[in-house]
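The structure's right below; bear with me while I get my questions together.
Let's look at chain A:
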Amino acid sequence: MAEVVVQVAPAWALLAALLTATVALGGAGLDGVLAARLGGRPARAGAATPITETARLLRQRRRTTLAADKPLWRIGVGGLGVVALLMVAVVPLGRWTLLDLPVGVVWFNAMDVMVWALVWLAGWGPNAVHSLVGGYRFLAQALAYELPLMFALTAPAVAAESLRLADVVAAQQGLWFVVWIPVAFGVYCLSVVGFSVWGPLAPAAAADIAGGVLSELSGPDRLLLLAGRYALLTAGAAFAVPMFLGGGAGPLLPGWAWVLIKTLLLVAALVAMRRRLPSLRPDRFVEVGWLVLLPAVLLQVLIVAVVAVMGG
Partner candidate 1 sequence: MTLESLLVVASALFGVGLYGALSQQVVVMVMMGLELMLNGVILAAAACWWFLAPDPTGQVLLLVVIAAMTVEMAMGFAVAIVLNRHAGTDMTDMAAELSR
Partner candidate 2 sequence: MLEAVVFWSLSTVAVAAGIAVFVVDSMARATYALAVSFVAVGLALLLVELDYVGLVTVLMMVMEMAVMAVYMIMFMGMNPALMPMSMVHAHRTAIVAGVGSFVLLSAGALLVPWPERRSQPVPDATVALGDALMGSKMLVMMMVSPVMLATIIAGVTLASARTRYDRLGDDLDRRTPDDPQRGGVGR
């Protein structure tokens, strides 16, 4: 029983931006709480960290470097938030969506490839060594997770026999995809962590290169990049909900409430990953990505395809 998804007017994009920002703020708050608990400080101070940091960075002076490539730098830094919003635009919030594309899955894939260009530009722009190293590290790591991510996105599309997100949600009426397509879900979560430059896959912003792409940023630019990371985590988690977690399905509450709840839970899980898992070096992760993740995801897609052909 497929629900009809209504495409709403573009002005509702403001609400989508507001919801994304709120969830991202929640994720940042959780990270602050975890950091404060680790450092022995009270949790309440940690929860206020995103707000205090935002206030501090908004007042801070912008750093300029010698012979920087300013337009490319600003595009790289500011583009992350824009890409996160474009990713969220295809996610159905219950019955409503901003963009009801017949190829919604490919749209998300195209947007996450934009992050490649943006993080590299953020590293190239300031004409500084550590930033450049961070940008190159991101490309090396992205080459490792991107192909497994593409196949992990194909698996639910094959199971639902459609690239449209509303059809993928409708195909999960009986059983959520996360139950019988777990490998794709695991690879997808790892890739979300990867393209958000977060946690175990954050060599581009690592402390051993003085912060990498963050090293020459200060003031509002730094705020944009840091907020962009949280926004990408939110967008990735929000996209996982229609793809793997059944969309708005759930008892008692309406569809849009369940989408928000599931997004919040997944964002919390991804944020908590940061301090639990060790950093994966890009040169070692490349072999893991191509020799372990890619065959696993291909086998998963084969199983899904066989089930789809036999069951359909």
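Here, contacts are C-beta pairs under 8 Å (C-beta built on N, C-alpha and C of every residue); 3 or more make two chains touch, one makes a residue touch a chain; residues count from 1.
Selection rule, in plain terms: all candidates are chains of the complex that A comes from, given by their letters.
Owing to the predicted nature of the structure, the values given are computational and were not obtained by experimental measurement.
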item: Touching candidate for chain A, same complex, options 1 or 2; value: 2
item: Residue numbers on chain A that touch candidate 2, as the complex places them; value: 66-69, 72, 101-103, 106-107, 109-110, 113-114, 116-117, 120-121, 124-127, 136, 139, 143, 146, 163, 280-281, 283-288, 291-292
